[in-house]
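Removed: one protein chain of the complex. Kept in place: all other protein chains.
Labels A, B and C are assigned to the chains in the order they are written; within every chain, residues are numbered from 1.
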C-alpha cells in the first residue's frame, strides 16, 4: 500500500460497452472488497475508483464515462501510465445469505465482493440493474457464482424496470438475511424505504466528492456524524447510514458547497 | 543506537583519582570495544568519549580532566542529564596472544576490549602506563584478566618510566602475536618504531578533533588516505595507519587548521 | 492538568485542529473535538466560494505532505452556517480562519464572520499556494501585515484575532511584532513551508496539478519550532504553535519554545484522528513524570 504518488502502466483494457471499460494494473498491493484507489491521469485530474476485481496478478477498476475525467480515461491505451494510490477506505464485511444490489457502475465494487464471498463459502444472490444491458458488467460472473436477477430501464436484459420493483419478493423467496448495496444514492434511498421496516441489516458503498482520500481534507465528511467516507467509508453499515442527515440530498462539490 | 540527540541521567559516578572519573548511563544500545559516544553537556559543548565498559545494564565512559569540557564534566553529579549519541566508529578485532598497550586515559577503550577478549576466551597481556598511579584506571580488572605490567612517570606504580622501555623484552617473553594500543599519539609513534621492524600486526585507537562523529563534516579525516576516523576509525589497523601521513604531527582544530 | 487558557478561552486540551484539516463542516469539527482536540479551526474562507486546484492537490511524500488545495472553500455564507451549527452542537471554542484577496475583502469577510460569533478569528496571510493569484503572501510584507491586522481588528469587534504567519519573509519575529503593535491578540505559527514540488520520474511531470504545494508534517517540525521560538522572543501575545506536530515530544517542544496552544494538522493523516487523544495522553504523562501541574510551568522554558 502506498499513499505517495506512483504511476503504473495499464496492462489490459476491457470494453464492456460504449463508455464502460475496465482497466488492469499490476497487483502491487493487497486489496479487499469495498476499498478504492485514487487514479491520476497526469495533467488532467485524480479521482477515486473502487477496485472491481483482483484477477491473477492484476487489480481491476471499472469506469463509466460521465464527465471530463472519466471520458479522458476512456482515451487511454495499454501501456499508458496512470497514478494509482491506495488502497483507501474500509472494506465490506462477509455475511451469509446476502443479497447484492447493484445499480449501474455501482456493480463494480460488488464484483470483488462476490469474489470474496465465494472464496469464503458464503451463499449470496445478486440483483443487478442498469440503463441498458452492456452496463451490467460482469453479468456472467455473477450468474456463475449465485442466483442472479437483472433489471434494465429498457428491458434489454432481465426485467424492464428498477432493482427495487421486485425487491420484497426476492428477499422472501431467497431467505435473505443481509444486504449489500452499491450504486446511485437515489437507489439507496429507495431500497432503505423497503428494507428498514423489515429490519434487515445492510451495508452500502457510497460516494462523495473526494480530494485527499486519506482523511484530512474534510471534503467527504458526512453531515450528522462527521464520518469521513474516504476512511471510515466508502462502505457504511446500517447504523452509520442512519446517522447521515444528507442522504439523497445535495452533496458537496470541490469547493465544499452543496450543489 | 541513535544519532539523534537524547539525554540520559548519570546513574553512577566513580572517582579514580584527582580529575579522573567514570560516568555510567543506562545501556540503551549495544556497544562494542573501540566504539565511542558523543557526550553533550547542555549549554557547554559535545565531545567524543570511548565506551570503557559495559557493566550489568550500564555503559561506562571514563574521563580525564584536560580543558574546559572535561573539567565541566567533572562537576556533574548523579541524576544530571547528559546527551549520549552513538555508538559511533569501528570496533577492535579480537586476536589471541595479544598485548594491550595503554597510555593514560587511553586505557579506557582497552578496558572494554579486555572484557571482550576475556569473554572470547583469548589470551592477552597488558602493559599500562600513566603519569601517576591513580591514572592507571581499572588496574585490578586488568590484573584479574591477564598478566599485567605497569609503568608510571613517577614510579608510584610499577616500573618508573614509559611503556616503551621494556616493550621488546615483554613481546618476546610473552610470545605476543598481536598488539592493541590506545593513548597519546606520541606513544603510537614510539611503539611503531619498535614493533614495525618485528613485523607484528597491530591496531591503535586514535583521536582527532571531531565535530559530527557521523562521517560528514570531514573534521577527522586523516591526511594520506582521507579515512574518516569517526567512521572507519577510531580503531585503525597497521595497514591504514601506514597510509597516515600526519601521524604524531600537528592535528586539525575546530577550524580545520593544523595546530 | 492539560487544560489550557488561550486568552479568555478555556480549552480542555492545548491541541487545536489546524485550519484546512477536516474544517469544512460542523459535524466533522464536532467529531474532532470528541476525539480530544481542545478547539478547532475552520477551513480558511473568503467572500465567494473557490473550487481550488484540481487533484492531485494533497500528496504525501516519505517525510511529510505537499498540498495545493488552492484555498478551496464554500465561501462566506456556507461557512458561517457551519460555524453557527457547530456552536449549537458543541461548546469547545471554534476559530474561524479567513482570508481575502484585497484589504477590503479582509475587512468584509471579518465583519460577516464575526456575525457567526466564532471564539476567535484567524487571519491567513501566509498561504503559499496562491502566489500566482495574489503574488507573494501578504505575510511576507510588513506594511501589508500591519494594514490587514488593523482592518481585521476594526471589523472583528470584541472577537480576538490571531494572525497566521509563514516561516518565510523578512523574519517571523519581526512580522509577529508588527502584528502585535497593530493590535493582534495572538499569533498562529506556522503555515506550510516551501512550497515544494514532487516530480513523477516515470511520467516526468510534477505530481500536483498546481505544480507546487506547501510542505507540512514531520519534515517541517524543526522549522516550526524555531519559528515559535522566534515569535515568543519578540512578542507577549500567546502563540498557537503549528507545524509538524505528530508525537507528544513534538508538542512539548512547541510549549518549551513558547506556544500556548498547539496546532495539529497533517498528523491526522499519520496517526489517524485518534492523534488528539494520543498527544493529550503523552503531554499529560510528561507533566506527571516531571511533576508539573500545568503546561504554564514550562512554557518558553527553552529560552532560559
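The working rule: a residue touches a chain if its C-beta (ideal position, glycine included) is under 8 Å from a C-beta of that chain, and two chains touch if they have at least 3 such contacts.
Predicted model, so just to flag it, every value in this text is computed and none were measured.
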Of the chains on display, those the missing one touches are B, C
Of C:86, C:99 or C:286, the residue that touches the missing chain is C:286
Across C:90, C:219 or C:279, the one contacting the chain not displayed is C:219
By the document's definition of touch, the residue of B:4, B:77 or B:199 touching the omitted chain is B:4
For chain B, residues touching the missing partner are 3-7, 38, 40, 42-47, 81, 83, 211-212, 214-219, 221-228, 231, 252-258
Chain C positions in touch with the non-displayed chain are 61-64, 66, 136, 167-168, 170-171, 193-199, 201, 204-206, 211-212, 215, 218-223, 225-226, 229, 249, 252-253, 256-257, 286, 298, 301-302, 304
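Simple rule for what comes next: only the chains that are shown with their structure count from here on.
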Among line, ring, star, complete and other, the chain contact graph is other
Of all chains, the one whose CA centroid lies most distant from that of chain C is B
In whole angstrom, the CA-centroid distance of chain A from chain C equals 36
Distance between the CA centroids of chain B and chain C (whole Å) is 51
Note: chain A residues in touch with at least two other chains are none
In chain C, the residues touching two or more other chains are none
